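Heads up, the thing below is written out as structure tokens.
Entry: chain A
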Amino acid sequence: MLRTVAACALLLLIGCKKSEPAVPGATPAAAAARIVGVVTDVGGRGDQSFNDSALRGLEAWAAAQQYQSGSYAPLSPEARTATIPEALRAKVTPLSVKPLVLQSKSPEDYQPNLQLLVDQRADLTVGVGFLLENAVEQVAKANPKSSFLLIDSPILDAQGQPAALPNVRTVVFREEEGSFLAGVLAGFAAKDTVGFVGGMEIPLIKKFEAGFRAGVKTANPKVKVLVGYTGSFDNVAAGKQLAQDQLAKGAEVVFQAAGSDGLGAIQAVKEAKAAGKRVFAIGVDSDQAHLAPDAMLTSMVKRVDLAVYEAAKDLSEGKFTGGDRVMGLKEGGVSLAPVTLDFEGKAAALARVDALQALVAQGKVQVPANLKALETFEPPAP
Partner candidate 1 sequence: MKNRLLAIAPSVLAVALAMLLGFVVVALTKGVSEAAGAFASMFAGAFGEPSRVDELGVFAFLRPWGESATKATLLTLTGLSVAVAFRVGLFNIGAQGQLVVGALVAALAGAHLALPAGLHAVVALGLAAVAGGAWASLAAWLKVRRGVHEVISTIMLNWVALRLVEGWLVPGPARAQVEGNNSINGTDQVLPGAELPNLFGESSRLNAGFLLAVGVALALLFFLQRSVRGFEWKVAGLNPHAAKAAGVPLERTVVQAMAVAGACAGLAGAVLVLGTEHRYPGTISAPWGFDGIAMALLGQGHPLGVLASAVWFGALRAGGTRLQLAGIHKSFPELIQGVALVLVAARAAWERLLARAVRRA
Partner candidate 2 sequence: MIALEHISKRFGSCVALDDVSLTLSPGERLAVVGENGAGKSSLMNVLYGLYQPDVGQVRFGGETVRLSSPKDAVRRGIGMVHQHFALVPTLTVAENVMLGHEPLRRGLLDARAAREEVVRAAKAAGFALDPDATVGGLTVGSQQKVEILKALARGAKTLILDEPTAVLTPQEADELFASARALSEQGTSVVLISHKLAEVLAFATRIAVLRRGKLVRADLEPAKTSPAELAALMVGEGVALDVPTGSGVAAGAKEVLRLERLEAKGLARVSLTVRAGEVVGIAGVDGNGQRELAEVLTGARPWTAGTFTLLGQQRSALTPADCHALGIAHVPEDRLRDAVVKDLTVEENVALGRHGAAPNARGPWVDVAGRHANAVTLMEASDVRPREPLLRLGELSGGNQQKLVVGRELQGTPTLVVAVQPTRGLDLLAVAEVRRRLRQVADAGAGVLVVSLDLDEVRALADTIVVLAHGRVTGTFARGEADERELGRRMLAVSA
């Protein structure tokens, strides 16, 4: 078996050496429609969060398509528009792109899936999530002529230092800025205690914590913040337990940044609300209001869809470039979902949130992105 393989390989090497010396990459697409590939992380399609957001940016916003049982169908303009937040509707126009999506069964699939999309002549290949950082790095190096987009992490070298590649655009979000506004809102809604439920205790999630705590402090320095981490992103029960614990200690608002664990946290708040307590939850990544309509104060939305859409747009306009991008409040990369529930002092709170949002967008307020910066953070005067 092995010998045959080796022999064939050798023959082919000799036979093909002259005709095709270069390592194959993506070939320039002749057709008008550019192919944009997406590799989801193991969460996959239907996670109601991160992956779905990326797919929305590509399939609904850019391609005006709808994925149904294994194939695409055109999406009506009305249905498409409904998926786009009002502020972005003017900017987000349909593009001539063809989506190509691969889901991953396990982390070992990231690399082959990315490579497969490249081999399927994808003009741009998107890796959704920092879990794909290593895989995007390897595939991008092997296919220098192809373009890549990595969400949520820069390319890092073995020492963990940013090491940009010319054919890779990376987008990270200023989660701390969105979390900051969420914290401000929580600080107004609560009287003396709020809670933060984190997933894995990693720098990415610490950004949420730092911003949130800074926001709470800005709104009302007397409100105490309970902080807990579940240590995972896929353990609903752990999130629920942690949130219940915080509620029992008097938390009135619980902000979750914990993947699937966060769904448990929201569930815990929903149950407490149903039991008659005055409690709120704040969701993350997508607008999660539908998960607990009676208890969801807002969600800290990460516009992964926008990041993917913008890359696709740049591609179709021939303007795609690599490099590290950061999307904060100013760039529309993070935002708060509409606040529909009422609470005492809501108007004042929203006014304050709007004011602070402007300050942050103008760069007049620096939101701390880690706990060290939090220590020296001075809340802006009202």
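These made the cut because all candidates are chains of the complex that A comes from, given by their letters.
Brief remarks follow.
What we mean here is this: a residue touches a chain if its C-beta (ideal position, glycine included) is under 8 Å from a C-beta of that chain, and two chains touch if they have at least 3 such contacts; residues count from 1.
As the structure is a prediction and not an experimental result, all values here were calculated from the model.
Every candidate listed (1 or 2) is part of this complex; the one in touch with chain A, counting any copy, is 1. Here chain A touches candidate 1 in the complex through residues 1-2, 5, 8-9, 12-13, 15-16, 19-21, 23-24, 27, 42, 69-71, 100-103, 105-109, 111-113, 115-116, 119-120, 130-131, 133-134, 138, 141-142, 153-154, 156, 158, 160-162, 172, 200-207, 231-232, 369-370, going by the rule given at the top.
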